[in-house]
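To start, the structure itself, in structure tokens.
Removed: one protein chain of the complex. Kept in place: all other protein chains.
In this document, chain identifiers A and B correspond to the written order of the chains, with residue numbering beginning at 1 in each.
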Amino acid sequence: MEAVIEVNELVKEYMVAKKESGLRGALKSLLFPEKTKVKGVDGISFSIAPGEIVGYIGPNGAGKSTTIKMLTGILHPTSGSIKVCGISPQADRKAVVRKLGVVFGQRTQLYWDLRLGESFELLRRIYQIDKTTYEENLAVLSDVLKLNEFIDTPVRQLSLGQRMRGDLAAAMLHSPEVLFLDEPTIGLDADAKHAIRDFIKEMNRNRGVTVILTTHDLDDVEQLCSRLVVVNHGKVVEDGPIESLIHKLTPHRLLVVELQHPCDDLSHPAAEIIKRDGLKIWYQFEKQRMTAAELISDLSQKLPIQDLSVKEPDIEDAIREVYKTT
Amino acid sequence: MQKMVSSIRHYVSVAACFARLAIQRQLEYPLFLFSWLLMIPIQYFSGIWMLKIIVDRFQPLNGWDFPELTFLYGLGLISHGIFVVFFINTWHIDNMVINGAFDRLLLRPMNVFFQLVASYVNFIGLIDCIPGIIIFIYGCQLAGFEWTAFNIVKLLLVLLGGVFIRAALFISLGTIAFWTKRNASMVSFALAMLERGTMYPLSIYPNVIQVLFTFLIPIGFISFYPAVEFLGKSSGGLQLPLSLALWTPAIGIVCFLLSQWVFRIGMKSYESAGS
Partner (left out) sequence: MLQAYWYITKMRLLTSLAYRFEVFASVGTNLILMLASVFLWKAAYGGGIQQVNTLNLQDLTTYTILSITLSSMFVCGVQDTIYYKIREGQIVTDFYRPIPLFACYLADDLGGMLSALANKVLPLLLFASLFFGIPWPSSAISLLLFIPSCLLSYGILWLLSALVGLIAFWVMELGNMGIVKDSIVRVLSGSIVPLWFFPESVQTVSKFLPFQYTYQTPLGIYIGTVGTKEALAAMGIQAVWIAFLFILLAAGWKRTKTKTLIQGG
């Protein structure tokens, strides 16, 4: 199938002014500012098929926002190519943004002092949405996001969760094909996060909207994304389905054993003791080398085991691995 | 042709919606106007009062007596007031760049400059027009301005051109924010320059400044040269074919188009610079 987003060898350089500390430094940079070139994005390539939900994650400063800004046409790349729905956002910004919905979790596009509905009215005119489509879309969105409770409330009086629901609706009014969400659940409570994840799934399932999501909340990733693109230092370090990522990055498992009484010889040739706390012992072992059952049977022969549990690594461990190694 | 008509209709409907929302936003805090309602008249009435003090104690300034100075001052102030109503967002490009509002303009399928200007019609700016109109009409009365149809049309064209010249200047300056991310001081710099250059006769300044404000940054055409013609004064050296006043709208449009070009260069730099 034709890719919705096609990114090839994307590079973005920018200049940073070097600021020196202290009074003398301040005077010096007042007269002779020094600038250095930094590669914010350094050769990123990927392609996204229609209907995918992709988590685009990485530590702060990894180049996530810069990439999103280039994909949406706000910034132009230093080199490399971007195609969104077959069009380059740099060549024809207006044609591309028509097909995009963009939500920045940290800032709203809604008018702060006006009731929510007014912002929608404006967007209806900007995107030239005809009346029937607009009303249909609004009805669907109201239904999923429960907008009716607060559509006549000034935005400044909305809770953060309500505001985010308003922002999502604003981004979806013109039936975009691609939805960019930059930290959509930041600062929200559990309920609101839940509502927003449901909405994203719903839009993806019923309307076939392709979603690109940046987030620091790994629950978002686990519940929503079929695929992860992990970036660090401006480069893609991992790209694939979540399960295989976890599998690849964290080959270890943990066995936690609780003994009946203290013992001297706790060691096992294939497992490493990484922690001890009284009668509790944590063994780390590799999935490929032995199964949990084998380890348990080995240990139970020489140790008086009271209780045990096996821990699977989760996405958080996997991500921590990525950030650690690159 | 049809496409153009529908495109114009699109922009007009968005502009109307922007304007309606801007009024609503400003009416949310009506008391807020109080400080402006006091400050603006104090500032401008005291300004003209100080000119009167100087003229009374000394002499007319380079042949401009008080009625003529009032006419000039009022004309400059009205065009400032109209500018402030329609183009005030050109002062805030730096803020929009920093808080991300400018990115939002780029995410919408419309002309960015249009969105920038149309998204905030500043009705509070009408407060600047009030002392402007009062001082101007008083000046007309004192100086014996003739309200003929031809003069009124010329006056309207002058105001239009003046607003365009101001807009062009602030668009060009606002563009600097794409590089520096801050330009609040540039705005106050330009405001100071415009006030001193349009509300006092240009002929009191040395020739270098007159040439500068005529050819390079043509703010002399906002009020001084038109006033020269309306009042039959000496322009201090500059001779132009046709009427001096009619040069204002022409220069205004040329400057405005030039500033559009500058703005586009700035946007290109913003897009390629990033942050």
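In the analysis below, a residue touches a chain if its C-beta (ideal position, glycine included) is under 8 Å from a C-beta of that chain, and two chains touch if they have at least 3 such contacts.
The structure displayed is predicted, hence computed values, not measured ones.
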Identify the residue among B:66, B:120 or B:205 that touches the chain left out of the display. B:205
Pick from B:8, B:23, B:42 or B:257: which residue touches the chain that isn't shown? B:42
Note that subunit B touches the absent chain at residues 29, 31-36, 38-39, 42-43, 46, 49-50, 53-54, 57-59, 61-62, 180, 182-186, 188-189, 192-193, 196-197, 200, 204-206, 209
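Assume only the chains that are shown with their structure count from here on.
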Geometric centre distance via CA averages, subunit B-subunit A, whole Å: 46
Contacts from subunit B onto subunit A in the complex sit at residues 10, 13-14, 17-18, 21, 24-25, 28-29, 99-100, 103-104, 106-110, 268, 271-275
Report the residues of subunit A in contact with subunit B in the complex, numbered from low to high. 12, 14-15, 40, 66, 69, 72-76, 78, 90, 93-95, 97-98, 100, 102, 104, 107, 109, 111, 113-114, 118, 121-122, 125-128
